[in-house]
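Dropping a structure here in structure tokens format, bear with me for questions.
Every protein chain except one is present and positioned as in the full complex.
And then chain A:
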Amino acid sequence: MTIDELRATAAARRETCARIKRMIVSRLDLPIEPEWITDDQPLFGRGLELDSLDVLELYVAIEAEFGVALYDSDMSVFGSVSRLAGHVDPALTLAETSA
């Protein structure tokens, strides 16, 4: 890939991550700018320190925003914003595994 093609691939993931961050800040009413959250930031425990009630809110929000249903048993999707991006937009994960 040329550097411009790499930038375009990166921009697609960054845009999905940005949508997720805006959704999290808005739905959970967090007092921070979405851009303060990093793509690699964990969402539970350390990191954003979300709790189980926040998870329920995010399940609803993700389905509304991205049309993707997540389930209780799949907590690893909340490992980071970027990990979540790969789940709501499978094309990103495909790009990662085929890179």
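FYI, a residue touches a chain if its C-beta (ideal position, glycine included) is under 8 Å from a C-beta of that chain, and two chains touch if they have at least 3 such contacts; residues count from 1.
One rule holds in what follows: contacts and distances are computed from a predicted model.
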Candidate names "Aspartate carbamoyltransferase", "ABC transporter ATP-binding protein", "Aminomethyltransferase" or "OB-fold domain-containing protein"; UniProt protein name, chain not shown: "Aminomethyltransferase"
Chain A, residues in touch with the chain not shown (by the definition above): 1-3, 6-7, 9-11, 13-14, 31-32, 35-42, 45-48, 73, 75-76, 79-80, 82-83, 85-86, 92-93, 95-96, 99
